[in-house]
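Only a single protein chain was left out; the remaining protein chains are all shown in position.
Up next is subunit A:
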Amino acid sequence: MKVLTLNFLTCAARSCKQSSDSFPLHPKEAELASDDVELNPQLLSNLLPRLDWNALRTTSTELGFPALPEQPPTLEELESDEKTLKDLHSLLMETNLMEGKLVCGHCGHEYAVKEGIANFLLPSHLV
């Protein structure tokens, strides 16, 4: 599962939907793998405004990567600065969470990630 995907996932429990603590989910015991993905600058700049940048900063730090700047790059920066583009590509598109857990900061539930697939089926008491 790509780091990009994590930016769109939150706790599945209904009682957590209203809590800001349920997003982003926190990786735990994470095993990462890197995919070789063709750089697609157009897709990245199209995706940029759709990201929750603060959540991405949190995820990036929690996965042990260098801290991202407080503000997302502007589209101009992304077009002109190749390093920014490549770093973002590498983080969002090429970095995969393969094994571990995703923990909700509100209810504490841990969702298992196995072979790159997260399982969000809830135990009956959380449904």
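Observations on the model:
Note that contacts are C-beta pairs under 8 Å (C-beta built on N, C-alpha and C of every residue); 3 or more make two chains touch, one makes a residue touch a chain; residues count from 1.
In this text, contacts and distances are computed from a predicted model.
According to its UniProt record, the chain left out of view corresponds to "S-adenosyl-L-methionine-dependent methyltransferase" among "Checkpoint protein", "S-adenosyl-L-methionine-dependent methyltransferase", "Glycosylated lysosomal membrane protein" or "AP-2 complex subunit alpha". Counting over the whole complex, subunit A has residues 1-2, 4-5, 7-14, 17, 23, 37-38, 40, 42-43, 45-47, 50, 52, 93, 111, 115-122, 127 touching the chain that is not drawn.
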